[in-house]
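With one protein chain withheld, the remaining protein chains of the complex are depicted in position.
Right after this comes chain A.
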Amino acid sequence: MAEGMVRLENISKKFANTYAVKELNLDIKTGEFLTLLGPSGCGKTSTLRVIAGFEKPTSGNIWIDGKKVDKIEPYNREVNTVFQSYSLFPHMTVADNVAFGLKMKKVSKQDIKNKVKEALNLVQLENFAARKPKNLSGGQQQRIAIARAIVNNPKVLLLDEPLGALDLKLRKQMQLELKQLQQELGMTFIYVTHDQEEALTMSDRIVIMNQGKIEQTGLPDEIYEKPATKFVADFIGETNLFEGKVMQTNDTYATMECAGQYIIIPNNQNFLENESVYMSIRPEKIKVSAHANDKVKQLKVIMKDEIYIGSVTKIIAAFPDGQEVVAHGSRDIFKRCSQGSQLYLSWEPADSIVFKMKEKLEV
């Protein structure tokens, strides 16, 4: 048994004829903030529900803190959940909601009173104890849902898109508060979201899921800088994906042909000539120039549009065959350019990431 807090071993969950989760293996460390990230229907919520015990896995084993919990009902698992729709009990006051878990554990009345007060303090809603949930705003209800879960001091806190219903500003604020709370409590958090920015902001480690499987597990910067698959490269942040064939190779570089243009790529995967590959390059890694420069390998493109987004200007250009490419640059570079001008793009080959076609997964 690993020393991690949660261990999922070969977990599959089948609904009717389709797998929501397929042969998933994952170790979650104690005190870690781990995020399951993926598009809707990728199996992230099913994975969370399997850990909580609401869904029985079709096959596979689960351990929580070294204990096998496959046959243990949700009410006997030492985990608590913050639900997407908060799910506060409408017929109970805020204090009764928060006290519910402790009452079920038969904690003494005095202890319950103190712990509820402490938990409400933690989420800054100590003055709302006597209110009914419906008299609170969405953000306040969310805080109560968090207090109701953490007051039980669970080994793992499961959060199912808890900020999905809040407006952008409140969501940003709650992201920071949640992260702080997690660090203060040293509790293991498993967080489910489809919002990549949220995942990158809060997580110690991110698990990217697609079609019931893990695409990549890594630190936020790893996920962004070194996507392991084409899916991850495409899903996280903005990227330019090119499809082409490897032409020549040497020990360090290879040349890839894409729509009549030649692109230099790092040869770190023993490419074969004529092999089909995908190449991904982030817009901010592309240097844009209005002039040809003989010293670097450049790609000629035609400018199509520019979009001012505040910090940078996005430029949309097109290859002769029509494939679009997005690059970032400062405003003044484009001052002399207009639609239809010739532009020259270049980047460090090491900044590009290449995926062999055989590991292609549907996006």
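In this text, a contact is a pair of C-beta atoms (placed from the backbone, for glycine too) under 8 Å apart; a residue touches a chain by one contact, two chains touch by 3 or more; residues count from 1.
Here, contacts and distances are computed from a predicted model.
K.L.:
What is the missing chain called in its UniProt entry, if the choices are "1,2-phenylacetyl-CoA epoxidase subunit A", "Carbon-phosphorus lyase complex subunit PhnI", "Inner membrane ABC transporter permease protein YdcV" or "Bifunctional protein PyrR"?
P.N.:
Options "1,2-phenylacetyl-CoA epoxidase subunit A", "Carbon-phosphorus lyase complex subunit PhnI", "Inner membrane ABC transporter permease protein YdcV" or "Bifunctional protein PyrR" considered; the missing chain's recorded name is "Inner membrane ABC transporter permease protein YdcV".
K.L.:
Touch as defined at the start, partner being the missing chain; which of A:26, A:52 or A:236 qualifies?
P.N.:
Checking each option in A:26, A:52 or A:236, the one touching the absent chain turns out to be A:52.
K.L.:
Quick one: which of A:47, A:80 or A:229 touches the chain that's been left out?
P.N.:
Touching the chain that is not displayed is residue A:80.
K.L.:
Among A:152, A:203 or A:267, exactly one should touch the missing chain; which is it?
P.N.:
A:152
K.L.:
Please output the residues of chain A touching the missing chain, sorted low to high.
P.N.:
52-54, 73-76, 79-81, 83-85, 87-91, 100-101, 104-105, 132, 134, 148-149, 152
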